[in-house]
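All protein chains but one are shown at their positions in the complex.
We call the chains A and B, going by the order they appear; numbering starts again at 1 in every chain.
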Amino acid sequence: MTDVPVLLVLDLLGTFAFALNGALTAVRVAHVDVVGVVTLGAVTGVGGGIVRDVLLDALPPASFLDWRYLAAAGAGGALAFLLSGPLTRFLRTIDVLDAAGLGLFAVTGAGKALASGAGPAQAVVLGVITAVGGGTIRDVLVRRVPFVLTNELYAIPALVGATLAVLAARGGVDEVLGVPAALVAAAVCFSVRVVGLHYGIDAPRPLGTRRARATPEEGPSGERPPEGADA
Amino acid sequence: MTDVPVLLVLDLLGTFAFALNGALTAVRVAHVDVVGVVTLGAVTGVGGGIVRDVLLDALPPASFLDWRYLAAAGAGGALAFLLSGPLTRFLRTIDVLDAAGLGLFAVTGAGKALASGAGPAQAVVLGVITAVGGGTIRDVLVRRVPFVLTNELYAIPALVGATLAVLAARGGVDEVLGVPAALVAAAVCFSVRVVGLHYGIDAPRPLGTRRARATPEEGPSGERPPEGADA
Partner (left out) sequence: MTDVPVLLVLDLLGTFAFALNGALTAVRVAHVDVVGVVTLGAVTGVGGGIVRDVLLDALPPASFLDWRYLAAAGAGGALAFLLSGPLTRFLRTIDVLDAAGLGLFAVTGAGKALASGAGPAQAVVLGVITAVGGGTIRDVLVRRVPFVLTNELYAIPALVGATLAVLAARGGVDEVLGVPAALVAAAVCFSVRVVGLHYGIDAPRPLGTRRARATPEEGPSGERPPEGADA
């Protein structure tokens, strides 16, 4: 699907937005040095796609074959390292960029899975993994229960977007309409995520348990200062 | 080995038992929402087999090629989400089911490795990884030192079962006796695990260190309530 230039550009922008957001989260949650910030940003940007490509047997992963993915991911991480202070004023904007990346990755991930011969259920799962996998690996590395498993609507919009993309592809959307249909699916995912963010909607929890904390600190660009940081 | 219908059915039951147990553990150990419970259950069910298939270059993994694995894993996770309260009365039964899954996965994992051309030592390692890998990934995701590395007899029964399966296959057990031999190896693993559970036997520890806690909370379906859960 990334043969289409517009989707390649969007994919690179999504990688950059994920890396920027991921690196800023890492600065906030853990005591990391320059290696940590850039690595965690890059992992957030390309990690989901790498897991997808491993599961699809599409190795080496796309983000290693095309150097522009590593460049976009590294640039996001490096920018976060250099400007971690000033960028905290733009966390809401960065969350919106992250939501755009979420929609895009869910749709392109599902599309790549279908193109590689995966069944529709597997394509939906792989679309979600593409969208949330990088942030999950980052959270594991900074020793946080992955954000996507605990709070807010994050995997669910990705599930909606990937499902719509698979339905469109399987429902006979032809070549000409393929790109617009993908963009519509990504836009629906983006909208659900932004509405969830704006109204603070959480996914349902098991009966008898309750949410850990009511603070906004658990978000992908949450406000929690690093333990021991200058107050 | 899963060409044999009886082994396929047992493999799917093992996947379901692992997912159910894994999801119940996740509910108990971390603050997870519906996405987290189902994901962690599914990861426990299919994670070990996926790591095995990556290391064997048998990609895409079996659990992605055959939708019934994802269905069994998802069903275990969803059941745990819906019935996490009532199911806590059956933790001992679920531990026994989990032990059955352990034996089965150790044996089918080692068998698949041999069938793919791995050497005997590698086949034993891959059998153990198949059996304990999913629970290890779940523990990492819920930020717990993996159960298998710290307490009780869990990897050791898997090691015994996988070794017996490899010895039987290499010792000239013919086609006709292959399935009974595999079931015997799985039964030995199951028995060692259940005896270990019943008598609370731990694996040896390095000199000068001692066990972290004497409570049962560290078990795969331990009793620890989620932090902050309603008391």
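The rule we apply is simple: a residue touches a chain if its C-beta (ideal position, glycine included) is under 8 Å from a C-beta of that chain, and two chains touch if they have at least 3 such contacts.
On a predicted model such as this, the values are computed, not experimentally measured, just so you know.
Participant: Give the residue, chosen from A:Val27, A:Ile129, A:Val166 or A:Ala186, that touches the chain omitted from the document.
Facilitator: Considering the complete complex, A:Val27 is the one touching the chain left out.
Participant: Based on the whole complex, identify which of B:Ala17, B:Leu56, B:Leu79 or B:Val194 touches the chain you can't see.
Facilitator: B:Leu56
Participant: Using the touch definition up top, pick the residue from B:Gly85, B:Gly119 or B:Gly200 that touches the left-out chain.
Facilitator: Only one listed residue reaches the unshown chain, and that is B:Gly119.
Participant: Mind listing the subunit A residues that contact the chain we can't see here?
Facilitator: Touch with the absent chain occurs at residues 27, 30-37, 39-40, 50, 54, 59-61, 64, 67, 70, 81, 84-85, 140-143, 226-230.
Participant: Counting contacts across the full complex, list the positions on subunit B that touch the omitted chain.
Facilitator: Its contact residues with the unshown chain are 54-57, 59, 118-119, 121-122, 125, 136, 140, 143-146, 148-151, 154-156, 202-212.
Everything below uses one rule, namely that only the chains that are shown with their structure count from here on.
Participant: Averaged over CA atoms, how far is the centre of subunit A from the centre of subunit B? Could you give it in whole Å?
Facilitator: Here the centre of subunit B sits 29 Å away from the centre of subunit A.
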